[in-house]
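With one protein chain removed, the remaining protein chains of the complex are shown where they sit.
Each chain gets a letter, A and B, in the order it is written, and its residues are counted from 1.
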Amino acid sequence: MNAYIIAALLIVLLGVAYQTGWSKSRSLVTADGARVHSRPQYHAALVAVWALVPTLLILALYGYFSSGFTRAYVVSQLPPDVVTGLDQNGLNALVARVRAIASGYGVAGEVQPYENSAGFALRQFQTIAFMVVIAAAAGTGILALLYARARITPRLRARNRVERIVNLVLLACSAVAILTTVGIVASLVTEAFRFFTFVNPLDFFFGTVWAPRFSSTGAGNAGQFGLLPLLSGTFLIAIIAMATAVPIGLMTAIYLSQYAPRSLRAVVKPVIEILAGIPTIVYGFFALVTVGPFLRDLGASIGLSISATSALTAGVVMGIMIIPFISSLSDDILNQVPRSLRDGAYGLGATQSETIRQVLLPAALPGIVGAFLLAVSRAIGETMIVVLAAGNSPVLRGNPLEPVSTITVSIVNQLTGDTDFTGPQSLVGFALGLTLFVMTLVLNIVALYIVRRFREQYE
Amino acid sequence: MDMVAGKVKMTQQTLESSMDPMSSLRPVRIEARDVTVHYGAKQALFGISIEIPDRAVTSFIGPSGCGKSTFLRCINRMNDTIEGAKVGGVIKLDGEDIYDSALDVVELRARIGMVFQKPNPFPKSIYDNVAYGPRIHGLASSKADLDEIVVSSLRKAGLFEEVKDRLAEPGTGLSGGQQQRLCIARAIAVGPEVILMDEPCSALDPIATAVIEELIDELRENYTIVIVTHSMQQAARVSQKTAFFHLGNLIEEGPTEQIFTNPVNKQTQDYIMGRIG
Partner (left out) sequence: MTDQALSAGQQALAERKQRIRAGLGRRHMTENLFRFFGIAAIVAALGFVAILFIDVLSKGIPAFVQTNLRLEVTFDPEVLDIEPAPALQEGQSQADYRAARLAWERQVAMLNWNRIIEEALRRAAPAGFEIDSRQILSIPETDARHVVRALFVANPDLLGQTVPVDLVASANTDNWVKGSINRDLGDTQQQLSAPARALIDHFETEGVITSGFAWGLFTNVDSRSAPASAGLAGAFMGSFYMMLIVIVLAVPIGVGSAIYLEEFAPKSRFTDLIEVNINNLAAVPSIVFGLLGAAVFINYFKLPLSAPLAGGLVLTLMTLPTIIIATRAALQGVSPSLRQAALGMGASKTQMVFHHVLPVTFPSILTATIIGVAQAIGETAPLLLIGMNAFVASVPATPLDQATALPVQIYLWQANENRNFFEARTSAAIIVLLAFMITLNAIAIFLRSRLERRA
């Protein structure tokens, strides 16, 4: 209800302001035939901005402070002896109950008379406060509108001002990307540091045992948080994934870009790129119910004991997921090697594969290495496939046929459903996240640097 | 090798001096009959027939887009590497059809080397650039053998003295003119009988161009050379035979002197006089 009133207010104000600015601007032209600097829509937009900004500001202030004000009001309406008899948590719960009563949803349990009366008072208070705020917002908006309207003169550089505003809005948009990074770094670092007040960083980074206890089993022993088993699992899977994806992806790119006729390329490329669009949860399910049992049976038939959920299963399926990534990046990079190099080799009588292996690939090597690093970073950050198919066994071992666990799996395990970040059990998720973030960041920066250098070389 | 080359040079001089300009052209090495090229639906060459003499420089001239480079690329079947290109007609090297399905294009390209418009050294060392051809073709039986091929090729390309101390450095670090001579050395190292040059000087400054032209003049004593050029002066300076292409047709061909002094065809005349092109 309130939201609709606010929306209606804003829309009406916007429409009126725009219209006012427009007609004032038109009247300038007809009245004295003076040369007006800006077109009417710029005047209109300027007036609209002038009217909306203070209104929005007031509404934002209301939104920010209202919860604090109403809380103070509720406390003032409650009997003093009740308030003094409660600790902080009890008071919070009571205020919440009163709010629920005021909202009309009702609350569970016996309702005290003082709660009821406070709820009733709060309801009235909220209604009045809201009306006052709406009136203030509308009034300010109209005043600002009139002021802006009065300022419209033929010489007003409205276009320049509107463009300045547009510019500022665009700048704000690009700040979002920065803020995201800042938010990621800040949240990871602060929560990770809180984790390190519980657990020595050395025990975390160099610990060989991963055995966190559930927080419910008592505060005395939180368990062990050794990163190494997770790190080894992560890299084991990434290596298997790369071993699957690199030969297939690279050879696919080579064949499609160098050998295949255009018609074949036009069909095969999009089909392979379908693999890139499939959600990872689907790969995870595929690994769990199809690839895992298949590998297990295959192993059994040659006398090898392969666990259905293992580093191998997760790695192979992750490799399949990465194939289009490797093939399309390699394709790009192979296409950037100038044709003249290829011609040079052909002109000497090199066969096509000699040209590719001895001239094209060495020339494209830096770019391809960069692409591989990007793929590795993607593999170590991948979550759903390993959650479903890696077996979740955080033990330090190097056997790819057995279950392992990874950094991402442990983040999910430690943080799923738990947002009460108080103990090391959940905070460790952020320390793991920070480790993951730094690893992928370094890989990406190095990879992008290499790829960029490679591009410059042939430009 | 050098000794042989010297002897051949002597022979040629004696031959040339004793004959009149027309017949000074040597026996036919390459013979093309009714060569056509299609790129997809577009026809780029219309029935080109020409004879290319042995151990002389033949130049193809004409305005850009006239098909001269296209024809050049037919001679060592480089058009095979372009998707959608179709070549018709007959091209014979020493009487052997090079588009015969039994003929191995790899072997053909070892016999007909090519130098490109833009210097295109591989991103490898100078030594490896020159050694690449002999290596893939298995021409050297030992390391010493290979060294000798590399050195003599660089010498013939007139580059050895400039790079002898830095054979291990990347070929891409040389100047433009040096790079082009490196590419010529690379082509020579395979020991081709014919060298095709596709506007080899177009990316070079006048001084580097002069060096290359001088080199071409020396090389013709041992190799049959076909050069595509944009510059009529260059064709006049280096070639013994000239063919003028226009809009995919071979308009006129003949001894260079005759083409430039006394062209039969009006179009050729216009081009020579700078009225088209």
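We adopt the following convention: a contact is a pair of C-beta atoms (placed from the backbone, for glycine too) under 8 Å apart; a residue touches a chain by one contact, two chains touch by 3 or more.
These numbers come from a predicted model, not from an experiment.
K.L.:
In the intact complex, which of the presented chains make contact with the chain not displayed?
P.N.:
A, B
K.L.:
Could you tell me which of A:23, A:351 or A:457 touches the chain that is not displayed?
P.N.:
A:351
K.L.:
Using the touch definition from the top, which of A:128, A:169 or A:211 touches the missing chain?
P.N.:
A:169
K.L.:
Among A:73, A:198 or A:285, which one is in touch with the chain left out?
P.N.:
That would be A:285, which touches the missing chain.
K.L.:
What is the set of chain B residues that contact the non-displayed chain in the whole complex?
P.N.:
Contacting residues on chain B, toward the hidden partner: 1, 4, 7-8, 11, 104, 106-107, 110-111, 136-139, 191, 193, 222.
K.L.:
Considering the whole complex, not just the chains shown, which residues of chain A touch the missing one?
P.N.:
Residues of chain A in touch with the missing chain: 159-160, 163, 166-167, 169-178, 180-181, 183-184, 187-188, 190-191, 247-252, 254-256, 259-260, 268, 271-272, 274-275, 277-282, 284-286, 288-290, 320, 323-324, 327, 349, 351-354, 356-357, 374, 377-378, 380-384, 387-388, 408, 411-412, 415-417, 419, 421, 429-430, 433, 436-437, 440-441, 444-445, 448.
Here is the rule we go by: only the chains that are shown with their structure count from here on.
K.L.:
Taking each chain's centre as the mean of its CA atoms, how far is chain A from chain B in angstrom?
P.N.:
So the centre of chain A lies 59 Å away from the centre of chain B.
K.L.:
Residue numbers of chain B touching chain A in their complex, please.
P.N.:
Listed in rising order, the residues of chain B that touch chain A are 76, 78, 81, 83-84, 106-110, 113-118, 120-124, 132-133, 136-137, 183, 186-187, 190, 196.
K.L.:
Inside the complex, what are the residues of chain A that reach chain B?
P.N.:
Its residues touching chain B are 261-262, 338, 340-351, 354, 358-359, 362-363.
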